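A single protein chain has been omitted from the complex, and every remaining protein chain is retained in its original position.
First chain written, first letter: the chains are A and B, and each begins at residue 1.
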Amino acid sequence: MSKRKHDISRRQFLEGSGAVLVAATAGPKLSAQLSSSIQPETGGATREVPSTAIRLVVNGTEHRLEVEDRWTLAEVLRDHLGLTGTKIGCNRGECGACTVLLDGKPVYSCSNLAVWADGREVRTVEGLAHGDQLDPLQRAFVEHDGPQCGFCTSGQLMSARGLLTRNPHPTAREVRAAMTGNICRCSNYNRYVEAVLAASSTRDAKTSDRGAGRSTAPGRRGAKASARAGGA
Amino acid sequence: MKTFTNTNPNSLDQAVSLVQQARTNGQTASLVGGGSDLLALVKDFIVKPDVLVNLKTIKGLDQVVPEAGGVHIGGLITLDALGSHPVIRSQYTVLAEAAETVATPQIRNVGTLGGNVCQRPWCWYFRNGFPCLKNGGSMCYSVGGENQFHAIFGGGPSYIVHPSDTATALVALGAKFRVVGPSGERVVPGADFFVLPRQDSTRENILAPGELLSAVQLAPAPPGRRSTYNKVLDREAWTHAVVSAAVVLDMDREICRSASVVLGGVAPIPWRVPDAERLLAGQRITPALASKVGEAAVAGAQPLTKNAYKVPMTKALVRRTVLALATRA
Partner (left out) sequence: MSRPSKLTPLKTIGHPTARIDAVERVTGKATYTGDVHLPGMLYARVLRSPHAHARIRQIDASKALALAGVKFVLTHENCSVVWGAGSISGGRQYVDDIKKITRHKRYLFNNPVRFFGEPVAAVAATNRHLAEEAVRLINVDYEVLPFVLDQEAALRPESVKIWPEGNLSPTAKNEMEPEVYRRGNVEEGFRTADFVFEDRYTTTYVHNAQMEPRLCVAGWEGDKLTLYTPTQGTSNCRHDMARDLGIPDEKVRVICKYMGGGFGNKNQNQDADLIAAVLAKETGAPVKLELSRKEDFIGVHGRWPTTQYYKVGVSRDGVLQALQLRGYSGMGPYRKNTGGIGGIELYQCPNVESVTYPVYTNRAVSGNYRAPEFPQGFFGIESMMDDVAYKMKMDPVEFVLKNMTRKSDDEVPYTNYTLEECIRRGAEAFEWKKRWHPPGADPGPIKRGVGMAFMALRSPTGQSSAVIRLDSNGRYTVFVGVTDIGAGAKTTMALIAAEALGVPLSNIEIVWGDTDRCPYSVGESGSRTTDMTGYAVIEAAHDLKRQIAAKGLPKGDNVLIASASPNPTSEGKVRKAFGAHFVEVEVDTELGRVRVLKYLAVQDSGRILNPLTATSQVKGGATQGIGMALHEDLLYDRQTGQPLTTGYYGTRIMTHLDAPEIEVIFIESDDGYGPFGAKCIGEAGIVHAVAAVGNAVFNAIGRRMKDLPITRDKILGALV
């Protein structure tokens, strides 16, 4: 088996994983509320956890890293590459918060092991904008109030990006079908669909690859939105 | 998640021998297609593999290839690719439509035909780790419990329903399944691939440990063939079939020469309805005939305490599907 074929970024991996820890000395107890009948024994059985060196291209940057075979792609992106824009809502392919593009196609990063993505290209929400130039979808999400709590938003964006790249001018029905693997419990579905349709009518709808975004981000403050109350 | 070793075979032989090797070492091995479903089962400790054999690294198993006038479809083709493949769409529509109803785009982008056909049941007792027949226990909890989504045909001692949409379509198309294992390759008719619980309640198909479904073969579609897949979901997306109907009609102008009617969501295997097929053969399909076919589809149904609604639902679904297909331009 492929245990630690090479250790290119072993050190980095350890730091990122939280495996290097200060000695866990027990702090002062919460008096009276706790006794200490169950305490760790010193030492303990160390087991070897299978790991593999892989290469991932994430948002255009190549990473070589050693991952435990059991780590999901979502876990590696979030905990080891610091790309926490990808969220984990259910960790089992039911909600879509973890959606990323794998070789251009939306997938659940919680339901793919990182080792399976070896040698492949991953695009996350952090890879949508180019500097201050937001992807047309991001701009539309801002203007149309796409995110309420925002936890599903990255996934919604990545599914929408996958759609517009393939089909730059979808119908509302096509948008819903393409994004139906992305639950929004705030249930801002109308807004998301509105936003994707609005983005699809922009000139740069299809090509938001890095550097292709033309417009600048709306001002952080007070961007006037186009949607109207009482209808929409 | 428990620890396991992922292995990346580059051939079917190697995949099979990796499983063999694991078994020799007293380890459990799981074959992985898209892996979405398997990972969920591993996270829940329902499946506890020591070794994963990642089939995705085997080249060339994801193609639709012409073969003897029909097609050979590699087991690793994704559901997305299958659903959008022009030949499948035009010649084997029922299969393309079935693939399109599976789960969500994200799952269809990685999920494979082989994995979809071989997925474990979605019975909530099995998935929640009850010590049921499917989890190696001795009873089926659905009998005395919540059986809304369970079998009305072919049940006992387990009452799961087969969860695969594509399996239902493949049986309707008379597909042959190519199985690769330690003792080489064998080809079995789709209808013989699936196993009723009364034969073996621990598995849903004939695959022995170390065997895998490498491809399916479809005979050429005769002129005049129409086929479709209709699925009743429990919301508008991402549920397994409450009931589904895969219908294939070979038409000679307005006369149906032969038909294939296979139901999903009603039995532990894709459920063929020969009586319904016989009714259709040689007939012009009228609303009255379609109703009769619907009645025939549910003849002999044995509902449990909470799934009797599947009987009228199946009847209506079959009637509508047959009629719509027959009158399709």
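Observations on the structure shown:
Definition applied: contacts are C-beta pairs under 8 Å (C-beta built on N, C-alpha and C of every residue); 3 or more make two chains touch, one makes a residue touch a chain.
Keep in mind the model is a prediction, meaning the values are calculated, not measured.
Across A:99, A:112 or A:188, the single residue that touches the chain missing here is A:188. Touch with the chain that is not drawn comes from one residue among B:141, B:159, B:177 or B:193, which is B:141. Across B:2, B:59 or B:328, the single residue that touches the chain missing here is B:2.
Summary of contacts with the chain left out: across B:125, B:153 or B:271, the touching residue is B:125. One chain is missing from the display, and on chain B it is touched by residues 1-3, 45, 124-125, 128, 130, 141, 144-146, 148, 232, 234-239, 242, 306-309, 312-313, 316-317, 320. Listed by residue number, the positions of chain A touching the unshown chain are 17-19, 21-22, 24-30, 32-41, 43-47, 49, 68, 70, 78-79, 83-92, 94-95, 97, 124-126, 128-129, 134, 138, 141-143, 145-154, 157, 175-177, 179-193, 217-232.
Quick note on the criterion: only the chains that are shown with their structure count from here on.
Chain A and chain B, compared by their mean Cα positions, are separated by 32 Å. Residues of chain A that touch chain B in their complex: 1-3, 47, 49-50, 52, 68-70, 72, 91-94, 96, 99, 102, 105-108, 111-113, 115-116, 118, 159, 162, 177-178, 180-181.
Residue ranges of chain B in contact with chain A, taken from their complex: 1-8, 32, 35-37, 39-40, 43, 51-52, 54, 56, 80, 103-107, 109-110, 236-238.
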